[in-house]
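To start, the structure under review is shown below, and the notes come after it.
The complex appears here without one of its protein chains, the remainder shown in place.
The block that comes next holds chain A.
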Amino acid sequence: MEYILSFLHQHIDLIYIVILSVFLGIEVISRVPSVLHTPLMSGANAIHGVVIIGAIIVMGKAEADNYLALIIGFLAVILGTINVVGGFVVTDRMLEMFKGKKK
């Protein structure tokens, strides 16, 4: 119990970010027209590609003889990049088609 409390205390600033972000996320998109559901989902998909940063850190601190970290990290960087780049490009392509829409 004491351990859990001290863990929470140690990371309290991160926990604040988590909780505030939860509410922010709900607030930000609660009034979205259904036409935009697909692009919004795709855009959000690209944003969680931020996990690529973790992959870069793994890769960047791996020692030269740690093949597990190197290989898996490399794979993670590739997959994460596909997620980010593909996600944003696909979203842009979808939204491009809405262009004639504004009146």
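Here are some notes:
Note that in this section a residue touches a chain if its C-beta (ideal position, glycine included) is under 8 Å from a C-beta of that chain, and two chains touch if they have at least 3 such contacts; residues count from 1.
Everything that follows uses one rule, which is that contacts and distances are computed from a predicted model.
This figure omits one chain of the complex; the name its UniProt record holds, of "Zn-ribbon domain-containing OB-fold protein", "Cysteine-rich domain-containing protein", "NAD(P) transhydrogenase subunit beta" or "Octopine transport system permease protein OccM", is "NAD(P) transhydrogenase subunit beta".
On the side of chain A, touch with the chain left out of the figure occurs at residues 3-4, 7, 11, 14, 17-18, 21-26, 28-62, 64, 68-70, 72-103.
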